[in-house]
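Below: the structure, in structure tokens.
Omission of a single protein chain aside, the complex is shown with its protein chains in their original locations.
Moving on, here comes chain A:
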Amino acid sequence: MTLLDVRDLSVRYEPKASRPLDAVQEVSFAIEPGEFVGLIGESGSGKTTLGTALLRLLQRPGRISGGSITFDGTDITALHEDDLRSLRWRDVSTVFQSSMNSLNPVVRVEAQFRDAIEHHSSLRGEAVTRRVRELFDMVIIDPKFMTAFPHELSGGMRQRVNLALALALDPKFILLDEPTTGLDVVVQHSILENVRRLQSEQGFAVLFISHDIGTVLDLSDRILVMYAGRIVEDQSAGALLREPLHPYTKGLLGSYGDPRAETVKITYVPGRPPDLSLDIVGCSFAPRCPERIDLCLEKTPPLEPLNGGRAACHVAALQRRDGGAERFGEPKRGFVGPQFVKTGDESRSALTNEVVLSVEHVSKVFERRRGFTVTRTEAVSDVSFELRRGEVTALVGQSGSGKSTLAKMITGVESPSQGRIVFHGPQGDKLVSGFKGRALRDYRSDVQMVFQDPYSSINPAKRLGYVLSRPLANYQGLRGEQLRERVLELLERVALTPADRFVNRYGYELSGGQRQRVIIAKALAVQPDIIVADEPISSLDVSIRAEVLELLSDLVKESDVGILYITHDLLSARMLSDEVIVLNGGKVVEHGPTLDVIRDPQDDYTRTLLEAIPNPF
């Protein structure tokens, strides 16, 4: 019997102040007992709303506006809260997106388990403790942490605890809503392995929501692809990888590449998802679709059975009909969109360029004084490397590996405890060490930074024109018409065209990729010699990451700026960088040309990082 049956489910948000929108539109799917189903889509596609609706946790102004949800034979679409309560957690449980705050900070972990267990089962006292210990064993956490408070656990441990909590009552169905977002690749990898193992042992069904098609393909039996509130494709993982039906799926698959290849191509889906509060005529993906035909702009494609799965695409359906291949072309596997290519040759020539910054045997020790004892932490120890003009050096490592400390020293905010950093600028060599005031301000015309989170690095109260004009006014003294021209030029430079349409916008009106381009434009404004890019794509949707990588790569080729690319993700390091430095615990464990390091890693730690990259190919 089907465990979860969703029919024509629609969710509508009706905020008082703005137009109503249908975040989920006529979604139908079923999950069998013990099935592992992945749900992917970019941010804003409605996947979290769908998940929340399945748990009946929607809050005003959202509500289920149509369709039905049947769980294990019971229609829960309109079930009363009191009846839901007995169902929740015992049969249906979840691990939420924000691992950091879904545990009660003032209650010990064991007590939180006890709450859930005692409410739904007859276990009491010592028996509950035994069960919690068992659960801790399942998710591989030392049971001594049972009596800990949530803040005493690391992010990865907290998310394991959440997983254990979800499993506490042997539910039939678990909803995992991006359970590993914000965690390190290595931790992420081990948690997801854990999930998969437990799922096959205990046979619960999972709906796994993620924006990362790589991990979804790795884990799931079947995959639902969601775009603009609708399911556009539903196929088994293998079939989806072999023959994706919907162009959007092709776009998502195209955003992955094999880092080991000599030449890597990744595509991206340009543009942004449609505004769901406006009427959409035809297929909602049509404006971004390279395969669209006239019909796509007129009629919304229904989700129809196709090739053993389901897809909502006119072109895919027409091509697979009798004689369709002749009229509409053979079905294609790839996304015929903009593409970012990186060949091995480019890197080799870049490694001979002129050195612009050298890091020589640098160490950084932090001292923390507590009463009479001083704790010394060595965040960075004896690191040496060089940054060259027109070259990208990637600094790869987990959080806590010393990446950020190194970035702070290179940007002149902190000074090294030992060793030295020398900047070979146009005005001769300059020793970089913890600048203050005027000196720091001057140094920033040589070294600029691109931030991790494009959503918080543009002032929400300022227009883009203002944001971009400030460095120009401060460092080049531009005013008036000249200033405006230069701002427009910068916008054009990062391909935000026509520029005058963007200059009066606010940051929040742009997509993540566009915002990150504004940040890059701002960094370019002072014509720096070095740009430090701190995980510039990690908070972007997979489908648009290549957009930013391509821009950075073009910059390096066109101007002779050197980029220090800080990341935990070896795939993006491969795409962008010519040289890789792998940091572990503040030490350089591997250093060399990117391709060599990735193809033939010498250090165990590099191998662990490489294994953590989901590789569905």
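Keep this in mind: contacts are C-beta pairs under 8 Å (C-beta built on N, C-alpha and C of every residue); 3 or more make two chains touch, one makes a residue touch a chain; residues count from 1.
Note that in this section contacts and distances are computed from a predicted model.
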Suppose you had to identify the omitted chain by its UniProt name; would it be "Peptide/nickel transport system permease protein", "Carbohydrate ABC transporter membrane protein 1, CUT1 family", "CoA transferase subunit A" or "4Fe-4S ferredoxin"?
"Peptide/nickel transport system permease protein"
Among A:Gln514, A:Ser543 or A:Thr594, which one touches the chain that has been omitted from the display?
A:Gln514
Among A:Leu39, A:Leu87, A:Ile141 or A:Leu496, choose the residue that contacts the chain missing from this document, as touch is defined above.
A:Leu496
Just one of A:Phe71, A:Tyr256, A:Phe285 or A:Phe451 touches the chain that is missing; which is it?
A:Phe451
Options A:Phe149, A:Phe385 or A:Tyr475, residue touching the unrepresented chain:
A:Tyr475
Checked against the full complex, the residue among A:Gly334, A:Gly400, A:Gly419 or A:Gly585 that touches the missing chain is A:Gly334
Footprint left on chain A by the chain that the document does not show:
15-19, 60-61, 267, 270-272, 274-275, 277-278, 287-288, 290-294, 297, 327-330, 332, 334, 336-339, 441, 444-445, 448-449, 451-453, 456-462, 467, 470-471, 474-475, 495-497, 501-502, 505-506, 508-510, 514, 519, 522-523, 525-526
